[in-house]
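Here's the structure we're looking at; comments come further down.
With one protein chain removed, the remaining protein chains of the complex are shown where they sit.
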Amino acid sequence: MIWTIAKKELTEIRRDGRFLWTSLIIVALLFIALGVGAQRYAADRDLRIEASQEDRDSWLNQGDKGPHAAAHYGVYGFKPATPLALFDPGLNDYTGTLQYLEAHKENQAAFKPAADATALARFGDLSGAMVLQLLVPLLIILLCFGMISGEREDGTFRQLMSMGVPRTKLVWGKALGVTGAIAIVLVPGILIAGVLAAILAGNNDPHEMIDFQGKLLVVALAYVAYFAIFVCVALAISIRSRSSGAALTTLVGFWIVTGLLVPRIGADISKAVYPTPSAFEVEASIQKGRDAGIHAHEPNHPNHIAFKNKMLKKYNVTRIEDLPYSFQGLALEADEEHGFKVFDQNYGRVRELYAEQDKVQQVLSVLSPAVAIEGLSEALSGTDVDFANDFSNAAEAYRRNMVRILNADIMQGGKGMTQYSAEWGYRANKSLWSKVPPFDFDPPGLSTILGRNLVSILVLLAWLVGSIFWLTWSARRIKIDM
Amino acid sequence: MIRQIMKNEWTLLSREKILYLALPIYLVMLIYGIMNGTEWKTFLYDNSIEAREMADKVFQSKRDTLDKILAGKLKYSYAEDPRLPAQLARYKGYEMATKPPAPTAAISIGQSDVVPSYVKVQWKPMFKQANTDEIENPRNLAVGTFDLSFVLIYLYPLLIIALSYNVLSSEREQGTQVLLLSQPVSVRQFVLGKILLRGSLIIGTAVVVSLFGLIVANPDILSAGYAWRIAMMAVILALYGTFWFGLAVLVNALGKKSSTNALIMMAAWIGLVLVLPAALNLAAKTLYPLPSRIAMVQALRKGDEQATKESKFSRAYRADLLRAGEEAALKASNTDFYLKVLPLEQQAEKIAQPIFDEFENQRQAQQTLAERLKYLSPAAVTQIAFNELADSSAGSFNNFNQQVEAYHDVWRQYFLKPVQENRVLTKDELWNIPRFQYQPESGSTIFGRIFGDVLALLIFAGAMLVIGFRLLRNYSGAAR
């Protein structure tokens, strides 16, 4: 019975010109978005791999110089992308692309592409994810809004009921028909576009392929759930609406509220609950924190003098030249270690805030499945805030390791020297530079991502289960006349 | 006659539930948008003040230190002398170049949340000075802000659609059309009356609330002589609204069912507001891809390596100086060193320049293309015009960055001279370091930039109305 109904629906849908055109447009947009996305991803990746290599060469071949000068020369960390970013660029336009790793300072990832973009960019990125998140639900709405209300208006519903068709079976048959129609359009579309994109994107960096299949599978499942939610909600509303017009209005309203309004209002709410400090506040707080440090480069600063006296006392000597380690090295290292704490407190607080804000928005996805799928899709595609933070954290950890290696070398190499001589007279060479390993960042694995986005996953599941129940419940109570 | 049609329409509308649901939401959203924008403007303003004060403090502390040194009250090592020109120019001093928000900034947050409104100016190329980005959760940036321009560009057309998609089709469907058309009034007069009423209600509310709200929240708009900008905004939002009403007339004139009309209008909204601008953005990005900032970073590094190779100057210079003893080395390194290292850096920048030029050229080309493509979508035109009026457009920030670049040159020139003369700054020089002063673009420049937008919207709105009312001439009264 269900299959008969599904088949009839599918035939009707296939003969509907609106469906044909809308799905053609959607598939065309999907092809364009994935094609351009793949090209951009491949170009970015090649450039990044090349740049990392060049940067490493520059580092190794910077010549003989003081280790601290090398620390100032620094290294660039380039934020990688996972291949799924070609499908969902997510927040990539709004996160920095590279992080300068140097002495004394924890720099933030700089150069968000959005800052260089035109105002058109603020209307959104035409990506595969946008097509699936915003446009496919519209296609579903288009297919479903008149499914029951239309039959009621045409009088065919009376006829069906008189034939003794169980209401739930009728509704599930229709749901199956819609699902089939969407699948006929999307599955080949996505498969072909995906294969094309994979060919365009070409070889992948093995680092970026971590858990790729798993992530792909979960993304696919998440979108299937998302579409299923829309099918159920749309059918339920069609059942409960006085007319097809009313059903359409309600559904479009639902789409606008969940897709457009809730995310923006959610951003405002999350900022109101966890206010983001201004860059000045953070800067001032870091300034203040760092002021309490050693001031390694200011020999007349009271903190510097106090640290010197402490060291002299500790090693029971009177001149810094008699210390078992270079004082310059000790001072630089102590200053850095102090800085690490200050940065952890301040930037750590900012990152925590981002995480808290994201959590607020994840919770708000109770009001909007679009918010849940957005977050989940970005997370699995490696284009969310967590990914950017992971990168920044890895880069900072790398910087700290680099600075420590270099300072340790000054402590040894500059032993017995004055501060000035230790900084400018002592020189290290390539053998030290190669002790600093190349920067390497592994994107988070599937289990980490799932753990972090548990709220979104649960909310999406709750929406799915809830909408199925709602549809079944509504189906049992379909009125023959409104 | 039109007046009577409008009066009757008002009576009819006033008995619809949707009005009492939609109007309050609409009002709340307009006000919320204005509040959000105003709050952002205050934030930008506070930042610009704070940034300038930060620079003031730095300059003042240098002057204070010098006073103490000159008065013999401070024991200082050579390296701590605030008058050392290269050190002051490179890392000890800095200017904060700020772009205070325009009084009308609350209209549209535009690009001002992703492009910094204040930047630190020091010796190093502005490109490398990228650490003044405002701290903001990238998700919030990506989602976009709920400002007045969002309400007007996205939600206002939706309200127009909701109230006018069935102006004529509903008359036909409820059967009143035949009676209406048997009166000595033409279809066009009816539609005009209905649209005029809805237009004055929705557009009028938007104009009044926006103007009144903006002025109350930002009294400086009037005192700073920016009133014309909000007047322009009112004109633009009226034209944008008229475009959507015109589309409603056109769609109704096709004589289709209400539900079909609703679908057509929603499709138009999705196409023109959501999909088309995003597609145009993709087109601009694909046709004129920007060289990656990564490439620029690498170019600077390579330039540096090449310049070092070319010059005979060794970066181990200071170590060599050490042979003459520490104090001498210190002194020499603080003057001589920079004398030698500056040309090296300039050479490095020169080597890297082509890629910077390419970046700039591509960016200009992309912006120019975007400026042309926007004319395909009234929503994009309106957004960009609002950005211009709020001084938050890409153009406005380009101008700011050009001013900063120019000031950066002034900064370098000011300190280059004493470095080349191998001397410290005089007291006068330390006191009179040139400051950055933002020159907002003139009203006529802004007007020139939005003139095309206003014209385009006029054509959009006019075309819809003309075509719509022309189609109505052939509208058949016979029931279908």
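Remarks
As written, the chains take the letters A and B, and residue 1 is the first residue of each chain.
The rule is short, and it goes like this: contacts are C-beta pairs under 8 Å (C-beta built on N, C-alpha and C of every residue); 3 or more make two chains touch, one makes a residue touch a chain.
Rule of thumb we're sticking to: contacts and distances are computed from a predicted model.
This complex has a chain not shown, and the name its UniProt record holds, of "Thioredoxin", "ATP-GRASP peptide maturase of grasp-with-spasm system", "ABC transporter ATP-binding protein" or "Fluoride-specific ion channel FluC", is "ABC transporter ATP-binding protein".
For the chain that does not appear, the touching partners among the shown chains are B.
Of the candidate positions B:Val178, B:Leu287, B:Ala406 or B:Val466, contact with the hidden chain is made by B:Val178. Residues of chain B that touch the chain left out of the display are 1, 4-5, 8, 11-12, 15-16, 174-176, 178-186, 476-478.
In the analysis below, only the chains that are shown with their structure count from here on.
Distance from the chain A centre to the chain B centre is 25 Å, each centre being the mean of its Cα atoms. Chain B makes touch with chain A in their complex at residues 36, 43, 46-47, 50-51, 54, 75-77, 80, 110-111, 114-116, 130-146, 150, 154, 158, 162, 258-259, 262-263, 266, 270, 273-275, 277-282, 284-286, 289-290, 292-295, 297-298, 301-302, 305, 315-316, 318-319, 321-322, 326, 329-330, 333, 363, 366-367, 370, 373-374, 379-380, 383-384, 387, 393-394.
Of all residues in chain A, only 18, 29, 32-33, 36, 39-40, 43-44, 47-48, 51, 54-55, 58, 63-66, 69, 76, 78, 90-91, 93-98, 107-108, 110-126, 130, 134-135, 138, 142, 146, 244-245, 248-249, 252, 256, 260, 263-268, 270-271, 276-280, 282, 298-300, 350, 353-354, 357-358, 361, 384-385, 388, 418, 420-421, 424-425, 427 touch chain B in the complex they form.
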